[in-house]
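Taking it in order: structure first as structure tokens, then the write-up.
Missing here: one protein chain of the complex. Every other protein chain is in place.
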Amino acid sequence: MRKVAIVGVGMTKFGEEWNRGFRDLILEAGIKALEDANLSGKEIDAIYCGTMAPGPLIGQEHAAALLADWMGLNPIPSTRVEAACASGGVALRQGYLAVASGLHDCVVVGGVEKMTDVPGPDVISTLGGAGDEEWELFFGATFPAIYALMAKRYMYEFNATEEQLAAVAVKNHKHGAKNKYAQFQKEIDIKTVLSSKVVAWPLKVFDCSPITDGAAAVVLMPLEKAKKIVEQPIEIVASAQASDTLALHDRESLTELKATKIAAKKAFEQAGLQPKDVDVAEVHDCFTIAEILAIEDIGFFEKGKGGTAAENSLTEIGGQIPINTSGGLKACGHPVGATGIKQAVEITWQLREQANSRQVKGAKIGLTHNVGGSGATCVIHIMKNPAKF
Amino acid sequence: MTNIAITWRRIPERYCIIGSICKTCSTKYFPLRKFCPKCRRKGKMERYQFSPRGTIYSYTKVYAPPAGFELEAPYILAIVKLDEGPMLSAQIVNTQNVEIGDRVEMVFRVIKRDEPEGLIHYGYKFEKITD
Partner (left out) sequence: MQKVGIVGYGCYVPIYRIKPEEIARVWGEDGERIKKSLNIEQKAVPDLDEDSATMAVEAAKNALVMAQIDSQNIDAIYVGSESHPYAVKPTASIVAEAIKATADLTAADLEFACKAGTAAIQISMGLVLADMAQYALAIGSDTAQGKPSDALEYSAGAGAAAFIIGKNNLVAEIEATYSFTTDTPDFWRRQHAEFPSHGGRFTGEPAYFKHILSATGGLFEKYGYRADDFDYFVFHQPNGKFPLEAAAKLGLEPKKVLPSLVTPKIGNTYSAASLIGLCAVLDKAKAGEKILLTSFGSGAGSDSFAITVTDKIEQARQRVKKNFEFYNKREVFIDYATYAKLKRKIKTL
């Protein structure tokens, strides 16, 4: 297996992009990534694109073909990857494997979701498809409800509070306020979260990631070649993925994501690193409870301590382990298929020290954690900047 | 018009909480599985009638319902641990308040209606009981 590096990254502004469609978004992200890598496009051997639900959301399947077409990249192979909210992360892993294996020398991995072209309830139902349609959704579950079931159980087992959940949202809004790509660039306080409308108790509107349009892309090459093209190639030192039951009620525990634990363990083994070695991480905070579970399951904090970690600012920029410097899914926004790629874009910027006012000083090693559904898919990547070692 | 056959295939499970038991490892599954994930090809699956009783393992109250559940919101959605072990997701009716550990029993209710002229989908919900 060859070492693989990110040589270029790009993303659109995340938000309600009324003026732009699916094609515009992915095109912008792709072109930005190629420009960032200083490539013309001719070098590209293959495309992977993570997108969850263009069918229900814009009436368009066969998204990968559309992407190759609009980026002027025909006739190279173009493949869509779907793993619900982990579509982007899993697409990145496919690109990584293609380069690592020696099959391809230059791969573009995109992630995109155009979510505001259909009414809100339709988006809710579509996202519900990430869970078990016949045994969760049919009975009235929504995605917020499924995470609320985790939150309630977590509060019950660890005496966690709604304030601790809210602290995650407050922190991510604080980070998002420093990110010009973020959907919400505004700080909020605990009271704002607690007094917002209840979606699925104990989760309120401000505990939930928003409905977002956006796209992100990265360009991958073998590390050795990458060094010749760009100054700071970012090496992917681990790529691990794990699966768990589709339905939440079939899990052994509601207060951990087993797929996260397994993927994290494998990733740290691959990288020869430990959680404490990570300087900055983008984790999957589709809901505030999800970030608390993630930072425990990855190993940054002990089980049951994630809530107090958030409350005590240990996960802020400048804290013990800065989590979601982009603003996370909560504040940066969550265009489902784009999220996993956006995480890689943010970590690349952090490791290159290009994150402006949200820069984690001296960040050398970063981690991305992308979850599909309520934890049925988890994919983790660990990245480092070889120039800093 | 939605989901005729998909609902029809699930009638034994949704009306009566019928699941599976693997005769090889004695693990009970709900919903029905035709393949034991533990024993894989060595498994021998048979139908199993679960007791209609269980305990609330976790719950939430849904205020932002998906399409088709608008009139019922807010409603309690719970993960119920059946007395024989497996868990399922279901609404809790006849109350506005539940706690983890509450005992519940299945009731037969309309799950959703394909308005205005489509099918009426029935299935299990649960209500609190005192044993």
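Labels A and B are assigned to the chains in the order they are written; within every chain, residues are numbered from 1.
FYI, a residue touches a chain if its C-beta (ideal position, glycine included) is under 8 Å from a C-beta of that chain, and two chains touch if they have at least 3 such contacts.
Just so you know, these numbers come straight off a predicted model, no measurement behind them.
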| item | value |
| --- | --- |
| Partners of the unshown chain among those that are drawn | B |
| Residues of chain B (touch criterion as defined above) contacting the omitted chain | 11-12, 15-16, 71-72, 93-94, 107-111, 120, 122, 125 |
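As a convention for this text, only the chains that are shown with their structure count from here on.
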| item | value |
| --- | --- |
| Interfacial residue positions of chain A with respect to chain B in the complex | 121-122, 124-125, 128, 134-142, 144-145, 148-153, 156, 197-203, 247-250, 254 |
| In the complex with chain A, residue positions of chain B that touch it | 6, 10, 31, 57-67, 69, 72, 74-75, 77-79, 86-91, 100, 111-112, 121, 123 |
